[in-house]
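A single protein chain has been omitted from the complex, and every remaining protein chain is retained in its original position.
Now for chain A:
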């Protein structure tokens, strides 16, 4: 149920204040230590940030898409590493259960995910299957009242912290495509489940990914998501719209933060006897950034409203993801440029954001995959 205006404003205000007072001052430390301090994780959990999209009957906030993207705008205004930790619980780590889980699975896991007691992780990508996700090779063989999982998952976000993995595996090896794939809820610590070394990434230090390896990992049959084989890939596709809009909103938040930082710098920094903000070539960069961020914000709000109204927004969600992630890349590049030499120096933080935002164009569907989704839907709609 949608919140009244006052309550939503108070909620956003609290998130804004938490980001400003608790997260922003710790950005450098998180990057330095490659970890989010435990007390901050605790505070994020107490605030309720892990349960934004989990329905209220399972102890989450049950925000609408419009409300969730407004929270994500605020969360975007700090290092993406913070958002990454709570991103999976609000997105692909919980939404599969919300949409297609059995009642037992919902009761067992959703409250814990909403409270941030466990971190949910989504294991789809493999060494040989990324954008071509439906070609995945991990297998789940039925053996009595268990399934036996074998295979390797790659670049799995939050895997080192995860308590629960939603794992996509092939239950029907005769079916090569999406229809042979099922989703399993596998708890960390299950014998046969092993984690690789944390990946060394370009940016977003503090957020972790690693391989997840299954070697004859026996999973009770009731851990099959929704209790039905062959539904896994469909589930994965269904949760994507929401995730893509959430990520798009985060991109907008980061862009707005970088524009603010670049503007402050431009007003303070003096060359040729005046603030560099007075120079038209600097102004052009600021104006282009502001315009593009505003466009992305408007797109995200529009798509979110449509989704809340019950429209299918697969095309719009891809449009948002494509535009917002590319936009924040350009904005970050200009922010470095406005900072000049200082933009290349780690102390200013802007180069860290420049590296951090590069990921947005890659995960949850690369820009090229978004283009394909958009164009294919256009062609399909035209021929209908």
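Everything below uses one rule, namely that a residue touches a chain if its C-beta (ideal position, glycine included) is under 8 Å from a C-beta of that chain, and two chains touch if they have at least 3 such contacts; residues count from 1.
Operating definition for what follows: contacts and distances are computed from a predicted model.
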item	value
Missing subunit (named according to UniProt) among the choices "Electron transfer flavoprotein subunit beta", "Nitrate/nitrite transport system permease protein", "Sarcosine oxidase subunit alpha" or "Amino acid/amide ABC transporter membrane protein 2, HAAT family"	"Electron transfer flavoprotein subunit beta"
Residue in contact with the excluded chain [from A:36, A:49, A:245 or A:277]	A:49
Sole contact to the chain not displayed, among A:17, A:107, A:142 or A:376	A:17
Contact footprint on chain A, counting only the chain that is left out	3-4, 6-7, 10-11, 13-15, 17-18, 43, 46-49, 51-52, 56, 59, 61
